[in-house]
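As you look at this complex, bear in mind that one protein chain is not there, while each of the others sits in place.
The letters A, B and C name the chains in turn, as written, and every chain counts its residues from 1.
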Amino acid sequence: MEPVGPYTLLCLERGGLESGRPGQFFMLEAPGRLLPRPMSLCLAPPGELAFLVEPIGPGTRALCALTPGDAIHVLGPLGNGFDLDVERPLLVAGGIGIAPMPYLREALGGAPAILGFRSELHAEAACLLPDAEVVVEPELVTDLLGEDPGDVLACGPEPMLEAVRRAVPGAQLAWEAPMACGYGACFGCVVELEGRYARLCVEGPVLR
Amino acid sequence: MEPVGPYTLLCLERGGLESGRPGQFFMLEAPGRLLPRPMSLCLAPPGELAFLVEPIGPGTRALCALTPGDAIHVLGPLGNGFDLDVERPLLVAGGIGIAPMPYLREALGGAPAILGFRSELHAEAACLLPDAEVVVEPELVTDLLGEDPGDVLACGPEPMLEAVRRAVPGAQLAWEAPMACGYGACFGCVVELEGRYARLCVEGPVLR
Amino acid sequence: MSVPILNASGCLDALVAPDVARTLDAFVTKTVTLLPREGNPPPRIAEVEHGMLNSIGLQNPGIDAFVSEALPALAELGVPLWVSVGGFSAREYAHVCERLDECEDVTTIELNLSCPNVEEAAETAAEITRAARAATSKPLYAKLSPATWDLAALARAVAEAGADGLSLVNTIRGLALDPATGRPVLARGAGGYSGPALLPIAAACIHACAHAVDLPIVGMGGVASGADAAMLVAAGASAIAIGTALFADPLAAERIRAELASAVGTPPAADRDSRSLSQASSA
Partner (left out) sequence: MSVPILNASGCLDALVAPDVARTLDAFVTKTVTLLPREGNPPPRIAEVEHGMLNSIGLQNPGIDAFVSEALPALAELGVPLWVSVGGFSAREYAHVCERLDECEDVTTIELNLSCPNVEEAAETAAEITRAARAATSKPLYAKLSPATWDLAALARAVAEAGADGLSLVNTIRGLALDPATGRPVLARGAGGYSGPALLPIAAACIHACAHAVDLPIVGMGGVASGADAAMLVAAGASAIAIGTALFADPLAAERIRAELASAVGTPPAADRDSRSLSQASSA
């Protein structure tokens, strides 16, 4: 449990869990709530799994209120992560979308990154990704993409992802949707994909 | 918070509450439960109200799990207590029915007492009423009532109260019933009284 | 937000707790029937994990004793008076409404068309409403059950039959069994389920009816905070009634009114005006 700007870094002992591929997620029990909450893996130090959580509602607040020794149910890794077979990776993240980036950069053996935040306080989370370029609103990450940004791997709020997609049509984008189960059981997390409703937890969260 | 045999003595600061008449009760918020729980006042030291609680279900367990500094809603005093205008008082209690007796004896300026318990462990609560006669099952309080027990004021489980009523028709008996509100609002706590259903929280809990 | 706050029928006795009744914008009586009723045998109430069950069974003194004894005393409270009316046939409802029609102190009649704890009348809710309408010119609110497949259609039918408003919702049937014996906790078996679990159900019923008919709606079902009340208002209620929440907090109406006024939708638990272990006081 470690504050990172307005976010909390939650470290769990790994037990028998795999850390999976960057961009995959885990369902974390939020104490006192009926449904678990999806969280991208942020860091995978030996024997641990670390998640970066933004407290925006009852579930994330309950997670941020955990104290050492507390026990929670964890399910994962789930979904499809980023395709790491890229030539010129560029990480692009907005706000809590930074969560999967540290683990992603590690898996790529390093990569440049552009991070956008809505305030200086939020921007403190940039410490998780040293050497990244950081912008704070009103400046936007897309302002820094340039002509030929390379292979973009992005995570962030929907409007940001839409803007990145317009700027870089082939970008890999990690989306969000409310999820009840995270493993394909409920059909609750659908997003429109090529004219049909696809379960983001099964076909995503990373989509091209 | 003080264990008394298998029971817990719960001391609340009194705030603006009256302590009321012995045999009256208070509705205590049981943290995490929808409905408050009725409890007889056990002791009224200056500035405090003390309740003796037997943990038999979720509500009473929640009350026994309170820790100093915790805050709960309290409503009372409620209902009709014992009539103290008696000549030869004899207190008779079974099990947690001892709860109202310490405050009752104090109000009477002392009185003999017969206490019955279902085990030696439960009988430890007799320390709240020094000098009382104590029986443990299979011996019953009614075995000790004798020919002319005087003005009996009793509290205890239903079968005990029925037996006391048979032995001493004019006894004052403090009954129990499940209560949702304690102040006459729900009609949930009725007992049969002279062929009609009377609200125990309004017409009792002490009945003749 | 200023919204009238009432008690839910059967959840307050104004004669026993007049100070509580005076916190309300109108007091609603427990349901009154033509003949006196002793109600169901105890146990009548049980707490369950997310609400409570009751099977009171409309214990009430009957319309004669109500009019001659309770009503004069209620009138002295100075709180607008709604009388809830029940029955076992449309004729019975009509008789009771006729009696109340003469009573100046009664401002509104609420037809309890939905008690899960007694055998119901054979007529439909609309037929009963029509009979009651013929018997009184007082404002008539129809109180409906959430255990209705097409509540919007029922709302249209009672509106058509002359209802001036809707009270939504009554309890829904629920059952608790003693884990040790497997037998029902309540003497009557099932009971009416009320409290927090009901809130989304009430919101859906109110929303559906608000879109179906142009009648004012008294919203109820699990309201325990200003945020809950605001939710039912957003769903379409123009007034709120508080039932189960009054049992734990007799001053719930004042608290909820204040929470609505401050208009911040804070969660129920945080709103509670509570006493610390070192500071008990009467509510």
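General observations
Criterion: a residue touches a chain if its C-beta (ideal position, glycine included) is under 8 Å from a C-beta of that chain, and two chains touch if they have at least 3 such contacts.
As the structure is a prediction and not an experimental result, all values here were calculated from the model.
Within the entire complex, contacts from the absent chain reach the displayed chains A, C.
Set against the missing chain, the residues C:34, C:53 or C:100 yield one that touches it, C:53. Within the whole complex, the absent chain has one touching residue among C:212, C:227 or C:241, and that is C:227.
Remark: the residues of chain C touching the chain excluded from display are 48-51, 53, 145-149, 172-177, 179-180, 182-184, 189-190, 193, 196-197, 199-201, 203-205, 207-208, 227, 230-231, 234-235, 265. Although one chain is not displayed, its contacts with chain A can still be listed: residues 11-18, 27, 29, 33-36, 49, 58-59, 66-76, 177-181, 183-191, 196-197, 202.
Definition applied: only the chains that are shown with their structure count from here on.
Chains that touch both chain A and chain B are absent from this assembly.
A straight line joining the Cα centres of chain A and chain B is 58 Å long. If each chain is reduced to the centroid of its CA atoms, chain A and chain C end up 47 Å from each other.
One inter-chain figure worth recording: chain B and chain C are separated by 33 Å, centre to centre, where each centre is the mean of the chain's CA atoms.
None of the residues of chain B touches two or more other chains. Counting partner chains per residue, chain C shows two or more touched chains at no residue at all.
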